[in-house]
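Selected chains only, in their assembly positions.
Going in written order, the chains are labelled A and B, and every chain counts its residues from 1.
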Amino acid sequence: MESDQRKHLRELGVTIGRLPTGPLNAITDVPGVWVGQSTVLRDQPHIARTGVTVIMPRSGHIHEDFCVAGYHRFNGIGEMTGLPFLEETGLLTAPIVLTSTNHVGTAQSALVRYGAQHYGGFAYKLPVVAETWDGWLNEINAFPLTEVDVTTALELAGSGPVAEGNTGGGTGMICHDFKGGTGTSSRQVQVEGETYTVAALVQANYGDRHLLRVDGVPVGRILDKNRVPLPWDTPPESSSIIIVLATDAPLNALQCRKLAQRGAVGLARIGWIGDDGSGDLFIAFSTGNSYPPVAEGLISFRFLSAFQTGLLVEAAAEAVEEAILNALCMAETMTGYKGRTAFALPLDELVEIMHTYRALPG
Amino acid sequence: MESDQRKHLRELGVTIGRLPTGPLNAITDVPGVWVGQSTVLRDQPHIARTGVTVIMPRSGHIHEDFCVAGYHRFNGIGEMTGLPFLEETGLLTAPIVLTSTNHVGTAQSALVRYGAQHYGGFAYKLPVVAETWDGWLNEINAFPLTEVDVTTALELAGSGPVAEGNTGGGTGMICHDFKGGTGTSSRQVQVEGETYTVAALVQANYGDRHLLRVDGVPVGRILDKNRVPLPWDTPPESSSIIIVLATDAPLNALQCRKLAQRGAVGLARIGWIGDDGSGDLFIAFSTGNSYPPVAEGLISFRFLSAFQTGLLVEAAAEAVEEAILNALCMAETMTGYKGRTAFALPLDELVEIMHTYRALPG
């Protein structure tokens, strides 16, 4: 199984929804949205299977030009820092950082320090750092991630394709009892004559196998547990997903919140219910307007009417659904802490099932 | 098509999820939860295709024994009254009433008056009344519903099977471009050695046909538009669903809110995205503890731990999914205002599609 060549879902012929993707089918299809990742894989002195993923809007200049943003809690057994500021102002003022549960403080400190050193003033003071738990494969209580790893991810952030699967914050994650991780996808929609991109990046670490569906097909119920063993003793609180949605569609903060909330739609279509140990936290931001930290005079915004966002929420749902499936399709089988192995979703079987259930032509 | 014999989804052989239903597969499987409906069908002096549905916990004695309850807004272009009280106290103190958009005030007045006349004091003063818009089939601006219709529904409320489809508040509704209406379903779960029921009742009036899925199968994309015409000119703000969840599992108010929020899971599995004209408002209540209006000494509660609710949220998702499909399967083709016709979901074709896509055995 380890030799399995990993592919994106679309490379297997499976299409989610009806809307076209952007050129990269990634969150970096939204102009100015950069991704940077540090992946920490070590066996000495501790088994490290962890990392950090940075989503950096404004081509690295978010401290000079804020984005509007909104938040949704689907289930709250997890952490996302920066919420009082985000909910009060509807603004994102720093890169979003995704990492492992024990490294929230490290990542938060690294951001605050980076902002102080490079930009001064208020920069990066109240950042959004979110987490999922990778302690089954990663020796989490050894706290393997350092502030340098976070700074490295910040400095590596750039445009272009995003490495998916066992990368960055998603390195040690498990999803629907297969190897999970980082995934991304994008959609393009036309509203009022303009083309906008809506894109998702997820850190997927949730879910029971029997619930997994791919384009509606109950893949999880069909796959043979004997062939692809379950991870056996994961604690219930390990079960979480962070969803980041980005768009260049000009939205206000309430509309971003609505977009974030639609993470639940993509997630539910795949089969997640948000059970009681799950930290399922979603954030969405829009780059469609400029918001200087120190305004001279009024802020000028142009945004879609409250009654023109239907295609955007449909796009958000599709992008989230496909981003999670990309995480599953791209993540490779991994052996980690205590010799435990999380097996990759077997792509050959997936394709076979999709044919059988007529979700693929032929 | 009109001669089509309507059936519940399960009578067609289609099962949603893995959990067993209660004996009635209805919200009335939760002990003490009663339903009463008034259906208003008239052609003179106005075309009336409307009604009112009452969900009455505590066998008619909710004013003497409150229930804990929680609320979730999936999309807010709709009305649910009583929210400040519900969100402050986590209590439901009156029957829940579902009706048509223009009759919210009538229903609210009827409840306040009924409480004042029958029970006095604070009874029914701040009720929960929710609505969806039936103005395509119903001459809504003639305001055909009266306070008497509401009182009748209150007095008809009882246990036993619930009439689904074109009944009560769901009478004139349209869902996924088929005839919609009232639907219900229930699930039984075992937690800590006890058996609990989780059940849903929906007033389903949302959605585009192309999004409709049944147990994951993209039924809406497959059904022939020419054979089952679309309703042609429904305004976008007509698109809404009210979901009521009930359980006898002993929960606190925050856990009820979580249950309500899982309405989004069932809804998303069927294909709804909560678009920008949609009023998708959910409420859940628990009868598992007693809460007297005037307490002597402390209130005593026993409730499930925050970490024991996983099966309940799975049950909520399944019950909502099946309740909506029951509304679609039970609603009959209806002709109403301006001679417009909303066609029922064709059950023969549905079964055929489910076979073809291997979602039914054989």
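The working rule: a residue touches a chain if its C-beta (ideal position, glycine included) is under 8 Å from a C-beta of that chain, and two chains touch if they have at least 3 such contacts.
Note that the structure is a prediction, hence the values are computed from the model and not measured.
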With 2 of the identical chains shown in place, the whole complex in this structure file contains a total number of copies equal to 4
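The rule is short, and it goes like this: only the chains that are shown with their structure count from here on.
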For the C-alpha superposition of chain A onto chain B, the rotation angle in degrees, rounded to the nearest 5, equals 180
With chain centres defined as C-alpha means, what is the inter-centre distance between chain A and chain B in Å? 33
Considering only the defined contacts, which chain B positions touch chain A in the complex? 18, 74-75, 210, 213, 215-218, 236-237, 258, 261-262, 264-269, 272-277, 306-310, 313-314, 317, 356-358
